[in-house]
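This structure is in structure tokens; I'll ask about it shortly.
One protein chain omitted, others in place.
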Amino acid sequence: MSDIFSFRGAPGTGWSQPSPILEESEVRKSIPNGASRKALPGWPRASEPEIVRHYTWLSNRNFGIDTGFYPLGSCTMKHNPRLNEKIVQLPGIDRIHPLQPESHLQGLLSIFFEMQEMLAECSGMDSVTLQPVAGAQGEFTAIRCIQEYHRSNGEGHRDKVIVPDSAHGTNPASASMCGYEIVEIPSAEGGRLDLGALSAAVGDDTAAMMITNPSTLGLFEVEITEAARIVHEAGGQMYYDGANFNAIIGKTDPGRMGFDAVHYNLHKTFSQPHGGGGPGSGPIGVREHLSRFLPTPVAARKSKGAEDPEGVGDGFWYFWEDVGESSIGKVQQWHGNAGAVVRAWAFYRRYGRELEMMSEHAVLNSNYLRHIIMNPDKETAEGIHCMPAEGADTDLVMHEFTLSMAPLKELNGVTGKDVAKRLLDYGYMSPTVYFPQIVPECLMIEPTETESKEVLDQFASDLHSVLSEDPETVTSAPHTTPVKRVDEVWAARNLVLRHPGDSFPGR
Amino acid sequence: MSDIFSFRGAPGTGWSQPSPILEESEVRKSIPNGASRKALPGWPRASEPEIVRHYTWLSNRNFGIDTGFYPLGSCTMKHNPRLNEKIVQLPGIDRIHPLQPESHLQGLLSIFFEMQEMLAECSGMDSVTLQPVAGAQGEFTAIRCIQEYHRSNGEGHRDKVIVPDSAHGTNPASASMCGYEIVEIPSAEGGRLDLGALSAAVGDDTAAMMITNPSTLGLFEVEITEAARIVHEAGGQMYYDGANFNAIIGKTDPGRMGFDAVHYNLHKTFSQPHGGGGPGSGPIGVREHLSRFLPTPVAARKSKGAEDPEGVGDGFWYFWEDVGESSIGKVQQWHGNAGAVVRAWAFYRRYGRELEMMSEHAVLNSNYLRHIIMNPDKETAEGIHCMPAEGADTDLVMHEFTLSMAPLKELNGVTGKDVAKRLLDYGYMSPTVYFPQIVPECLMIEPTETESKEVLDQFASDLHSVLSEDPETVTSAPHTTPVKRVDEVWAARNLVLRHPGDSFPGR
Amino acid sequence: MVDQLPNAGREKEMLEAMGMSSMDDLFSNIPDGIRRVGPLPLPDPQSEEEIWADAQRILGANVSLDDRPSFLSAGLSRNFVPSVVGMLATRGEFLTSYTPYQPEVSQGMLQAMWEFQTMICELVGLPISNVSMYDASTAAAEAITCAVRVNNRKALQKDVVYISSLVPPHRMSVIRNYTIGAGIEIRTIEHDDSGNLLLPSAESAAGSCAVYVEQPNSLGIVDIGLAELKSLIGDATSLIVGIDAVSLGVLEPPGKWGADMVVGEGQPFGIGPTFGGPIYGIFACTEKYLRQMPGRIVGQSWDTDGNLAFTLTLSTREQHIRRHRATSNICSNETLIALMGAIHMSLLGPEGLERLALRVAAATEATKRSISVIDSVDLVNPGASHFREFAIRVPGNASDALLHLDSNGVLGGLDLGIWWEGMSDCILVGADERTSEDDIAALRDGLRSWTKEVSG
Partner (left out) sequence: MVDQLPNAGREKEMLEAMGMSSMDDLFSNIPDGIRRVGPLPLPDPQSEEEIWADAQRILGANVSLDDRPSFLSAGLSRNFVPSVVGMLATRGEFLTSYTPYQPEVSQGMLQAMWEFQTMICELVGLPISNVSMYDASTAAAEAITCAVRVNNRKALQKDVVYISSLVPPHRMSVIRNYTIGAGIEIRTIEHDDSGNLLLPSAESAAGSCAVYVEQPNSLGIVDIGLAELKSLIGDATSLIVGIDAVSLGVLEPPGKWGADMVVGEGQPFGIGPTFGGPIYGIFACTEKYLRQMPGRIVGQSWDTDGNLAFTLTLSTREQHIRRHRATSNICSNETLIALMGAIHMSLLGPEGLERLALRVAAATEATKRSISVIDSVDLVNPGASHFREFAIRVPGNASDALLHLDSNGVLGGLDLGIWWEGMSDCILVGADERTSEDDIAALRDGLRSWTKEVSG
């Protein structure tokens, strides 16, 4: 166990810095009496070699896509091209301040502009802002725009947002943060959108409906245009949770489906690395009628005038356009997660017009994996205690699918979570468990387009093995991981949320 | 097991390249009939995600300094500052061709010049070349210079090079490649240089003596000046193997000791990462009388004239100076391992005049580690089967030291190699084993200055544990490594030196 | 792009295994009426080397802060990030992992974040920290909503919070967006001519849900009066303090003078200004707020073998469990950047932090001295102590002065007219640890030549 707080180099070991440009005693004088720090923080005192070894050690106790298959449904854990990491180290992004004059920012503004246009095109929206820094913030931002839209129409009384019960938790949470009441509508048999329930839910108080398509069950909601009609007729707005965008690019888009606003998860569809939980980037796109409410500013361009200094060489001059008085203002203090935008730009450039192929392969891999899991050869099938149930009754899924371990649990008590933990022993990250909640003992599996057939074949075969194993082995899993099953209840009861400073805590 | 040759993507999967600037059919015409390749090489067909996962997996089966303590004696496995890796990615080194005009190379030439000067200063030599790319090539180069020197003096008959029996294998190998006969002189009692043996060995046929000081036993050869006198009197030249330079910088130097030529291992003393076996860099320094034989060219400078274009801003114009007619010419086809030189430059800049402190800490750590290994507390001592013998009878060692496991072997059959393998289980790289050969069951330990006291304490304590363990546990070690003890004899008998192409070989 | 698709060229084989014959079969569920026909109107795919060339060219059209003397700070730091930070944080095991829902294979990130929480607590002087917010502004905004959730029931001034009038407008805008839904009313507290908070007017905040102030404030002013704020507003009203993280190397942490919550920009530790994102927000608080706070938290625990282990905890506050009753909607956060921050902080160590803060303080002082001697250039708050930033008033439009400096290759600071209409003759000058004597001379000379131009 490497404990960074046990590194006790001499004072100043790691700091290697030039001296202040004034004498220390003079500097001290510039700090008001009484405001001076009395005791320095209890940070570790470590040299570079110790730091490198500590974080290398930690990294070896962490699982990423680079380590193995990461079928975490809804999270689109695709390969992160390394070029993109190299690009964001260029001083032209790393060493740029958002408040520099536009003449210093032509390159970045042009990338922002290109991304706004591309995202609008792919989603069938009219305007795009790149400011929100995560999907959830995109939802929040779009719902705020919708809120201001209703208010500007004198419809401020609309105080409800409808979400299906299969929706991601951020949907209701974001709407609720805008002050909306949430109306959750149950899914129909088979996990699909229930138009009857929707019709019953809409009304004069409907501000918006939030939904993702394909749904979190990996189903394409074929009645989506009808749903849009119902909501629009009631005076509500349609919000598209774009977390599942990876399934449909070039095949259809939320504009065609009848949506008014959408967020994109650049970290999913366009592969900004997820980095242990973030950063993300959650641009939103809206139809014309919502444009004037977007956060400000957005990137714009005009033909380059003779007086403008050098641009990027494409004949345009790029600038920040103020969205105007109706804008909701700011949701992040600068222009969003520019680093993620630049990575996503580099990712998109690799596919260009063939982004469609990316979605094709995502859906191909998902259907293929589902097929080989659910159709083992006879011999394998005979060894399995009990096959999972499908999360949804369908022939086709989109980029992800769900399996229910309920039959297994019934048979021998092995739960979805047990299977998930056991898969860790086989060198996989586990699928998403227990979401969507409407599928009992759910495993939600999203292979993404960047996994090879060999990996999918192996995963199916290993899952079959798990399903054939002694239940005791599965329920006590994992066995080969850096630590065994972790006591989450102890953590929540005892709340040891920081290092005690001397040595690691004892029980 | 990840097998890259099992990746079988479609033709062209990984190649992502722009098209040729001429039509393929036209290009094909430019290739002479009959010279065209008939079948492409059987390389893997892998996508970027597969490559990343494969090499990540491989790296996790490899042990580096970043993984843990690496006390590999004679190899100076010190921490490699990461800044240096960042610097060599700058286009000003990565994208530079050695045949560009000098006006394109002012930055690199100035770094080469600075390094030549610094190395000369630290070693007490007059001229330095950075061309040799490894220590062994440095030895070879210097011996070639000495050879030409003798020839130019009409002393071409000198055909013997003297090396102590504790010398590194490259010393005799390098001299032998120059056509010299090797005279190996035995060490005196205690592993020190035997002046009597040396006196007996020198003669009219002595071309040179090669020796390292401190010796491979970590001993400072106190009679070194006397040795130099003996060799010089016989008309021979003194060659200093600088692999152990880490021990003495700022404290003494080969010039003071009486040497005529020296090589440096930049990858040891100046921390160019060793990268699984290389690259290295082996500059040599020589006294005045040998300068004109050095490989050509070397970096030089003059005050900047008005006509010279911009330089690096220090008022000098840097250029390549031809060493002249007596030069031995080239040993590497360009200017050596420039990348290693630049890393070493960045390393040296961190210490500047305080390089001395680096050597102090290297020697401090070595003596401290030896002390705590050899002086366990009473309780620990009682548990140990048998303490190692010291490799040399001395109070002080320099940057490294040797231990003999001979007593243990005698007692219970546990060999030095067994102890080394068992240390792997404790998370260490093993010390150098069975070198120098004059110490029976030798473990040669070099902690370097970049290990903390905590690491040294822990290592000593773990070594004590190994010495207390059930012999069976030790002789069957390692137990927790990615693979168990590897059958080196099978490898040498069967010589499976390449992948068979289909799947991994079976026995 | 095929280099990203391991199954390119093998579609048929896979389709056939499923009894399908074309990729189109996979999308047959999408009704015709909403199918896109024909390719996307986007450019051709590019290879890695073409993209790299374009990226170098296009991003090369930006002007890097490192290319010239720069005095633009305004909440983002032109910092120096040691090279190990990026090299370690981009190790694939960190870079390509997601939220550590499976602690058994995520101990690395979990432990690193637990250490991060510890270092933030030590920095700000409070017992609890989460593993990052999006940025300083959302951290401030969510601290305010959190305070309202905790205090509103007993508050005398229900749904009311007080905010310093010197909180910059972009942050105010974020705060407005985050508080509007909860119906929170924002009142402002003013400052005196030296830029110090008007304590008597702050007294009126007693009984409200929260007070949000910044130290140093947006004009760089270190206001010692703030130390009395907590005693004025009382226990029932949260004191939320926005900080400059580096300043805590020399300034007493707010946790020691009564802050209930501390928020701020983490960026100086871990990542360059990077055009404003990804950066990360610091969020720390006392125990009282623990169950209402936003964001993820790592706790220590044990595995079934009794080994020390880490896990996410208190998830019941979060949206994926509590849905619309969650304490925040935050899901993807800024963990990777927080990891970079943790590495940077551990490299600095206590004395390294102090040195860093002293360097910024020295540069601020030296710049202030040098600029304030220019005729007709005045300090806006001459009596105040400054850290990192200070405002000057120039004889004319700040924008003209900055344009003049720009043409001399100096990035002079921020035109304060952008933030506050009444300050269009003021520049916010920011110094930092990398500010050199030469930089200062360039700024001084540029300003001087401009003042001569306008006056003569």
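The first chain written gets the first letter, and so on, giving A, B and C; residue counts start at 1 in each chain.
Definition applied: contacts are C-beta pairs under 8 Å (C-beta built on N, C-alpha and C of every residue); 3 or more make two chains touch, one makes a residue touch a chain.
This structure is a prediction, so every number in the text was calculated from the model and none was measured.
S.K.: Based on the whole assembly, the unshown chain contacts which displayed chains?
M.R.: Within the full complex, the chain not displayed touches A, B, C.
S.K.: Would you mind spotting which of B:Ser127, B:Ser174 or B:Thr269 touches the chain that isn't drawn?
M.R.: Missing-chain contact among the listed residues: B:Ser174.
S.K.: Consider the whole complex, including the chain that is not shown, and state which of B:Met118, B:Val262 or B:Val419 touches that chain.
M.R.: With B:Met118, B:Val262 or B:Val419 as choices, the missing chain is touched by B:Met118.
S.K.: On subunit A, what residues meet the omitted chain?
M.R.: 7, 9-18, 46-50, 52, 56, 81-83, 85-86
S.K.: Mind pulling the subunit C residues that touch the left-out chain?
M.R.: Residues in contact with the chain left out: 3, 48-49, 52, 80, 82-83, 87, 90-91, 347, 434.
Following the convention adopted for this analysis, only the chains that are shown with their structure count from here on.
S.K.: If you tally contacting C-beta pairs for every chain pair, which pair wins?
M.R.: Comparing chain pairs, contacts are most numerous for A-C.
S.K.: Counting in whole Å, what is the centre-to-centre distance of subunit B and subunit C, each centre being its mean C-alpha position?
M.R.: Going by mean C-alpha positions, subunit B sits 46 Å from subunit C.
S.K.: Do you know which subunit A residues sit against two or more other chains?
M.R.: 9, 16, 48, 52, 56-57, 60, 65-67, 79, 81, 350, 450-452
S.K.: Taking each residue of subunit C in turn, which ones touch at least two of the other chains?
M.R.: Answer for subunit C, listing residues that touch two or more other chains: 1, 4-8, 10, 47-48, 50, 82, 84, 92-93.
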